[in-house]
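What follows is a single structure, written as C-alpha cells, with notes after it.
This part shows chain A:
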Amino acid sequence: MAAPFRLSLDARQHFKNLYDNKHLLLDFDAFYFCLIIGLAKCKINTEISVANAPEMVDDFPGPYRNQRDYIIALFLSRELKRLGIEASNKKGLNQIVARMLMPDSKSKLTNEGVKCMNQYAAMGFDVLKENIPNKPVYLEAFLQSYVELVRKL
Partner candidate 1 sequence: MSVNVKIVKITSKNLRCPDYVIDFAGSDGNPCPVVLLQMPNGTGKTTTLELLRAAFAGETILTDPYKDYVDKDCIEGQFQVDFTNNSLPYTITMKFNSDSNGLEYNTTRPNIGISKGHFVPSELKPFFRPDFVKLFVFDGELAVQLMDRKRTNANTAIESLFQLNEFNHLIQNIEAYYEQKTVNSSSNTDKGVNRWKNKRDKLKARQSKVLDMYSKDKDLLESIKLHLEHLKEEYADRLKMNSELKDKMNSALKQKTIAKEKVALYRKEVFDIIKAPYTIHEKFAQEILELKSNFDQAKLPESAAREFFVELATNEDRCICGTELTSALRQAIHDRSINYLGSEDMAYINTLKTSVSENVSPIMGAHSKHLDEQLALLNSAILEEQQAENEISQVDIEGRLDDPDLGKVSEAIKKDELQMREIEARLEKYERNDDNGSEDELFSISVLKKELEWARFKVAEITKTIELKEKRDLLCQKLRAARDIARRKLALQICEEANERISVLMPFNDIRLDKIDQSLHLRNKAGGSEGETLSVAYAFLSTLFNRAEVSLPFIVDSPANAIDLAVRTQVGGFVPKLAQQVIAFTISSERENFISGLKKTAKEKSREVKFITLFKNGPDELVKLAEGQVDFVKSRNGFMVTGESFFNQFQQNSEAE
Partner candidate 2 sequence: MIDKALEDSIKEQFASPDLQACGAILLRWLEDLAEGGAENDKESIANRADLVFGAFELKTTSAT
C-alpha cells in the first residue's frame, strides 16, 4: 500500500477562501504551495502530528503528474543538502536515492520518501504563516507574494 501525502487541517483551512471561490481545485494545490516553501527553507517538521494529519492522494494528481520528475529531483537535491551529503559522496547519493525512490509505486517514492515530503510541506506551512499571516482571498494577489517569499528563503 502506497503511503498517502498528508497536510494538516490548519494548512487546508488557510487556503479556504481560494477553494471557496474555486481559484484552487485540488487538495494537492495547498500541499504543493507548502511543499515548495519547505523545500526552499530546506527544513522539515518532524512532529508526530505530521504523520497523523489527514490523508490525501498517494500520487501526483492531474497537472502535477507531468511535473513529478522535477518535484522529485528538487526534493532529492534539497534532502541531500539538508543532510549535508556532498556531490562527491557517491555512496551517500546512492543511499538517499535507494531510500527515497520506489519506481513501482504510483508516486515513484518509497513510504519514507512520501513521509519526508509531508514533513517538508508541514514546515512549509509554518514558514508561510509566519511570512504571509493573512488567509489569501484572491489567488492573483497571493501568487505575487508567494513567489517573492520562495525567492527570499
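Some notes on this structure:
The criterion applied here is as follows: a residue touches a chain if its C-beta (ideal position, glycine included) is under 8 Å from a C-beta of that chain, and two chains touch if they have at least 3 such contacts; residues count from 1.
On how the list was made: all candidates are chains of the complex that A comes from, given by their letters.
Keep in mind that what you see is a predicted model, and the values were worked out from it rather than measured.
Of the candidates listed (1 or 2), only one touches chain A in this complex, namely 1. Interface residues of chain A, counted against candidate 1 in their complex, comprise 20, 23, 32, 36, 39-40, 63-64, 67, 69-74, 76-78, 80-81, 87-88, 90-91, 93-95, 97-98, 101, 103-104, 108, 139-141, 143-144, 147, 150-151.
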